[in-house]
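Just one protein chain is left out here, and the rest sit where they should.
So, chain A:
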Amino acid sequence: MMADSGPKEVAVIGNTELTSAELDNNIKNTMVEIEKGTSLLRKLEISVAEAEKRTGKNTVNMQEIYTVYLIETRPVDALTEGITPDSLWRRYSEFELLRNYLLVTYPFVVVAPLPEKRAEIVWHKLSADNMDPDFVERRRVGLENFLHRVASHPVLCNDNIFNIFLTEDKDWKEMVYETGFQAKADSRLKAVNAAFRVKNPDGRFTELKHYSDELQTVLSQLLRVRARVADRLYGVYKVHGNYGRVFSEWSAIEKEMGDGLQSAGHHMDAYAASVDDILEEEEHYADQLKEYLFYTDALRAVCRKHELTQFELEMVALDLACKKQQKEELVTGTVRTFSLKGMTSKLFGQETAEQREAKLQVLEQQLKEGEEAVKEKNTESDEFVKTAWVDIERFKDQKDRDLKEALISYAVMQISMCKKGIQVWTNAKECFNKM
């Protein structure tokens, strides 16, 4: 299972018999007075129902073909009443915009990843073409999963932009840009710089960074090998189809053996054909692994944010310490460290008492501001660490649960494949016995 709860969730907060307008209103209201921890999914059924191709002009005024996805929402309690869901069409780039907004606005949250933009790590039969219907279908499922992840997140589900993404078509993009989130985004350079120079990051985050690197490496490798294994398995099964043909030809020249051979040949054909379903099911497993592969980016983003806030705190604290020292020097008149000022004053004479007093005043002010800044940054940092770690624990639990389920369903798939294999060969053996 990829996401927490599906539309089968029954719990409802009051309200039945809603009109569309009231529903919209309700959503807005719940966002205002939401009870903490209640996920949106409990009230709203969300699905990405379809995908369609559209043509249009892009930003450089060239014709392009793109895919749009139909988002349907319907209040849970309306299920029994057969109310048609609200729907709107969105393209992949809008999902990306939504996610970027969430990343910037909630940097302490491990934000669920989107499905691949382009098909990578495929085995040969699956095409790497973005227009390929199988790829589009898997992306549709991935997008739905993304929405479920966000809707079931205790913090993210309350976000206004997210809710409007689900329900309102017009001007959503403008709304997002108006939040000014792009300005809030930390520059990559800043983040990298901080990562290098931070002195005392929280050990847990450092550990988490290592873990996400390891997980990324191992999952990439796993996916690559799995694709190669799938390729080979395909070959083994398909060659058996040749038995079907030759047994059929052979049965034509035999008398008593003919029937047995012919029917055995059919089983060989069935065996060869069965690999298509098997590998399609396995793709689902691969997609589950891929989601967590992409999740490692989100993990690293949270770690980076921590390093950045910690670094900024350290900088501010350093600045404060510097200023304190300057004040001390000014007050006591001693110059403990070399400074150009000190040198010039030695060379060109001391300052006057008024000058010193003025400087002291400025420094005092700066010290006050500095202390405020440190306090602020400290709080910010602590707050971040706290909220981030809550979400990381949530993520860890989710990951353990999901991956365990994925492994179980993989094992179940393998068991089913073995049973089918036994069945086919037992049938073939019966035919051979009748030869």
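What we mean here is this: a contact is a pair of C-beta atoms (placed from the backbone, for glycine too) under 8 Å apart; a residue touches a chain by one contact, two chains touch by 3 or more; residues count from 1.
Keep this in mind: contacts and distances are computed from a predicted model.
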| item | value |
| --- | --- |
| Name per UniProt, for the chain absent here [options: "PX domain-containing protein", "TBC1 domain family member protein", "Septin" or "Small ribosomal subunit protein mS25"] | "PX domain-containing protein" |
| Options A:74, A:149, A:209 or A:240, residue touching the unrepresented chain | A:240 |
| Candidates A:221, A:325 or A:379 - the one touching the absent chain | A:221 |
| Residue touching the undisplayed chain, where the options are A:250, A:294 or A:389 | A:250 |
| Where the unshown chain meets chain A, residue by residue | 211, 214-215, 218-219, 221-222, 225-226, 228-229, 231-233, 235-236, 239-240, 242-243, 246, 249-250, 253, 256-257, 260, 264, 400, 403-404, 407-408, 410-412, 414-415, 418-419, 421-422, 425-426, 428-429, 432-433, 435 |
